[in-house]
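One protein chain omitted, others in place.
We just call them A, B and C in the order they show up, numbering each chain from 1.
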Amino acid sequence: MDVKLLLELYGKMLELREFELKVQDLYRRGMLPGFVHLYVGEEAVGTGVCANLRPDDLIYSTHRGHGHALAKGVPGRDVFAELWGKTTGSSAGRGGSMHLYAPEYGFMGTNGIVGAGIPLATGSALSAQLRKSGQVAVAFFGDGAVNSGSFHEGLNFGAVWNLPVVYVCENNLYATEMAFRRATKNTSVASRAAAYKMPGVEIDGNDVMAVYGAAKEAIARARSDGGPTLIEAKTYRFVGHHEGDPGTDYRTREEVEEWKSRCPIRRLGQKLVGEAGVAQADLDKIHRDVQAWLDDAVQFARQSPEPKPSEVLDHAF
Amino acid sequence: MDVKLLLELYGKMLELREFELKVQDLYRRGMLPGFVHLYVGEEAVGTGVCANLRPDDLIYSTHRGHGHALAKGVPGRDVFAELWGKTTGSSAGRGGSMHLYAPEYGFMGTNGIVGAGIPLATGSALSAQLRKSGQVAVAFFGDGAVNSGSFHEGLNFGAVWNLPVVYVCENNLYATEMAFRRATKNTSVASRAAAYKMPGVEIDGNDVMAVYGAAKEAIARARSDGGPTLIEAKTYRFVGHHEGDPGTDYRTREEVEEWKSRCPIRRLGQKLVGEAGVAQADLDKIHRDVQAWLDDAVQFARQSPEPKPSEVLDHAF
Amino acid sequence: MESAVATGVREISYVDAGIEALREEMQRDQSIVYIGQGIGPRGGNFRQTRGLWKEFGDHRLRDTGICELGATGIAIGAAMAGTRAIVDEVFLDFALEAMTQIVQQAANISYSSHGKIKAPVVVRGAMGSVRSAGAHHSHCFYAWFASTPGLKVVTPATPYDVKGLLKSALRENGPVIFIEHKALYNSKGPIPEGEYTIPLGEARIHRPGKHVTLVGVSKMVSVALEAAAILEKEGVSAEVVDPRTIVPLDRKTIAGSIRKTGRVAIIDEAPAMCGFSGEVVALACEECFDSLDAPPARICSLPVPNPFSPQLEDQMIPSAERVAAEVRKIMEN
Partner (left out) sequence: MESAVATGVREISYVDAGIEALREEMQRDQSIVYIGQGIGPRGGNFRQTRGLWKEFGDHRLRDTGICELGATGIAIGAAMAGTRAIVDEVFLDFALEAMTQIVQQAANISYSSHGKIKAPVVVRGAMGSVRSAGAHHSHCFYAWFASTPGLKVVTPATPYDVKGLLKSALRENGPVIFIEHKALYNSKGPIPEGEYTIPLGEARIHRPGKHVTLVGVSKMVSVALEAAAILEKEGVSAEVVDPRTIVPLDRKTIAGSIRKTGRVAIIDEAPAMCGFSGEVVALACEECFDSLDAPPARICSLPVPNPFSPQLEDQMIPSAERVAAEVRKIMEN
């Protein structure tokens, strides 16, 4: 057991969790514009995948992307300021939650369009292949994207051109209120890899080490010219689809509670204390550090200036 | 061996073949406008499938669709006149080869857009399901359509809604000059049915009875509420992609010859004479009848009037 | 002519007006099927189908996965086979996934088949900016459909128009693109008690005026009305005209108004470039050139994707103040 790594993953997952809860709090108090989709409960996926990536590897995220950004190394300040529409945000306030770009950290954007990141990541992998840069591209997407043409065409290209790309499906069983089993007859995402002659693997997306391991293998394969992999991480959002959706009209309270009991952070915490012999005090310190980091990010975002109306036309081309 | 059925299939395939050769001839002589894609070599597929259909069943065809139209029962006159842009054509000269519609025969159109007929046929199957009409819809498409979003989304819908539709892929190994194995890593179309939890079957598309049998089963399943099937009929076009393409830049002469030796019409003729004891004279009679039918169609088309410019705005809505 | 067997008048919301139209038409025409994301038990992302699933069930309200291309093609294919269909793209933006089906299949089928196949399908979607929804969720490309022969395009601005026009759209013989505005769903307005329909192709004069014609579409009708109120205080009497349907376009009413006032300004949430605003300028020139006392003015969104920042987005989209300022300029001519 690599305790140092586990502690790192624990801290990162906690950052993602606390960040989102803070966003939720401020959003509910009407302080943030736009719409937000929170990553609460799914932290193990982004964390486990991105822990295997180089800074110059490129990831493409979704509408539920704050966690991916943080996991890839985008500073909390930059993300929070963007959600607040401030000039110090990752997109200088032009983008917001669903258009958050930080290429300087290999974060190629959240995306308002379901499935769109799949061809884009595949294209960035083509670029890496052509430039022989050794970079890997990762596309994150939900179960909702799997039945779209973007998935089909993107994965086919990744496979036939043997591109250094990893497709990570965060299967949280629902797309908005639509249960995956109502959207398709084949509820195994991993099994669809066969249609493209690509390896497909299903993992427990609430077990950060399972994610870490599968991602490590897939990324190594991609980096060594072995082609793409489709990873299906089974997970669950503890919250509604977006802030405003209670998330319990189409999911039973039992189902939600049952998944909450599999919280990836608590699970890892118990393992660290119970099996790895880490002191609870060490975990408490991580919690305090995360809180301080978050307070700083929020304060930074709050105090940052808003864009000037006179700059409305900047960077249109 | 149902000799009567075999003779019917023989005659129908011959109609399709002779029709296309006539189109080729006139087209090469500059008499027909537009572009044409001929069905020469693939007659067993359309013939074998449509022989199982009711007149009110609906089929959606492709850019290579004259054969499908004839197989579904559209009169040769209507088809030929349309290719000639005459008012007596199926679409009154407005459509041409790639927009040939004869709903009165359940022929819902050729199509200039690869893959487009797949969702359309699926939608017509939905209509049949809603109206409890007992109709079945069939989508014909080439290997070229298989990697498109239309295929993926269409088949997923057919499966999850358990619709009375049959998906017939005419895998002739090439899309224009693009070999299927260059377009995708998974060169089995039938295997992709699994991605949608749908039965998939691969058949020899140059064996009309193999097509007939597979189609019979799939259509019966669809009609009895058993849901869709994906049929992959392996076949080959003896001619170029469209008139003007020699078809030998990207295919070896050996490959073409080898497939020509598996001509579905000759094969069935040999079987009829050799195994079923049909007299050659009976086949010759069929040939003469087809020729007479074709001559009539061509003459009808040639003598038909052209649309009047003053009618250019008709039926825009 | 608008047909009505109306008696009383009620205030209802824009979104509920749509639901009323759907309910009445789905009761009237058993063949109608409604396809889209979240339109079943959930009652629609914008609440635009609330209550319908309970009444019409799984068979006629077809929830889909995220497959606009397939869903739109299926709706068209169902329509071609005798089943009147509505496909709800929810956000109009997502129709971009399905353009090939709308433009190539639905729009062409009647003409190319010489009227032998009809596709009575309503493609529904909500456009425009609301609450910093951002670049991917705010598009206003209704003019693209208008420029496509074979499609009709409806852009209601009031609850009354939503109900009457949606009912008409559902009785059309071909494809109709029915575009609501997201920010209007909660707005309220009067509608009559009984049944009524509004024919496609009849503009509505929201406010008579003498000095300038303001042509507004969808949400911009209210911006035009606000601007008219500002201008009124300055002695400028503005007539506000809403075409209500882009195709067919009621050129007669619009031209009549311009002929009367001699001036026209078009207010559009789409950018000016190659849009509906230029079409109205052309109409003005073609129909009433000699009556024009000033060049037609276009007040449109600035040519950028919708910014997230509310400050920037406010700057981007036409405001009543901007309209009033532009009108003042042409009043000087």
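The definition used in the following text is that contacts are C-beta pairs under 8 Å (C-beta built on N, C-alpha and C of every residue); 3 or more make two chains touch, one makes a residue touch a chain.
This one's a predicted model, so the numbers in the text were calculated from it and none came from an experiment.
Asker: When the whole complex is taken into account, which chains on show are touched by the absent chain?
Answerer: Taken over the complete structure, the missing chain's partners among displayed chains are A, B, C.
Asker: Hey, which of C:A107, C:V154, C:A227 or C:I258 is the one touching the hidden chain?
Answerer: Of all options in C:A107, C:V154, C:A227 or C:I258, contact with the hidden chain holds for C:A107.
Asker: Just name the one of A:A92, A:A214 or A:A301 that touches the chain not displayed here.
Answerer: A:A92
Asker: Pick from A:T47, A:S150 or A:N206: which residue touches the chain that isn't shown?
Answerer: Only one of A:T47, A:S150 or A:N206 touches the chain omitted from view, namely A:S150.
Asker: So which of B:G11, B:G65, B:G112 or B:G227 would be touching the chain we can't see?
Answerer: Here the residue in touch with the unshown chain is B:G112.
Asker: Tell me where the left-out chain touches subunit A, residue by residue.
Answerer: Looking at subunit A, the ones touching the missing chain are residues 58, 60, 90-95, 99, 101-104, 108-109, 112-113, 116, 118-128, 130-131, 135, 137, 149-150, 152-154, 156-157, 160-161, 314-317.
Asker: For subunit B, which positions touch the chain that isn't shown here?
Answerer: So the residues of subunit B touching the unseen chain are 33-35, 82, 85, 91, 93-99, 111-115, 144-145, 147-149, 175-178, 182-184, 249-250, 306-309, 311-313, 316.
Asker: Since one chain isn't shown, list which residues of subunit C touch it in the complete complex.
Answerer: Subunit C touches the missing chain through residues 93-94, 96-97, 99-100, 103-104, 107-108, 111-112, 134-136, 139, 141, 143-144, 146-150, 246-247, 249, 270-279, 281-282, 285-286, 289, 294-296, 298, 303-305, 307-308.
Keep this in mind: only the chains that are shown with their structure count from here on.
Asker: Going by the touch criterion stated earlier, list every chain that contacts subunit A and also contacts subunit C.
Answerer: The shared contacts of subunit A and subunit C, listed by label, come to B.
Asker: Between subunit A and subunit B, what is the gap in Å from one C-alpha centre to the other?
Answerer: 46
Asker: Give, as an integer number of Å, the spacing between the C-alpha centres of subunit C and subunit B.
Answerer: Distance between chain centres: 41 Å.
Asker: What parts of subunit B, by residue number, touch at least two of the other chains?
Answerer: 149-150, 152-153, 156, 160
Asker: What residues in subunit C touch two or more of the other chains?
Answerer: 64-65, 67, 69-70
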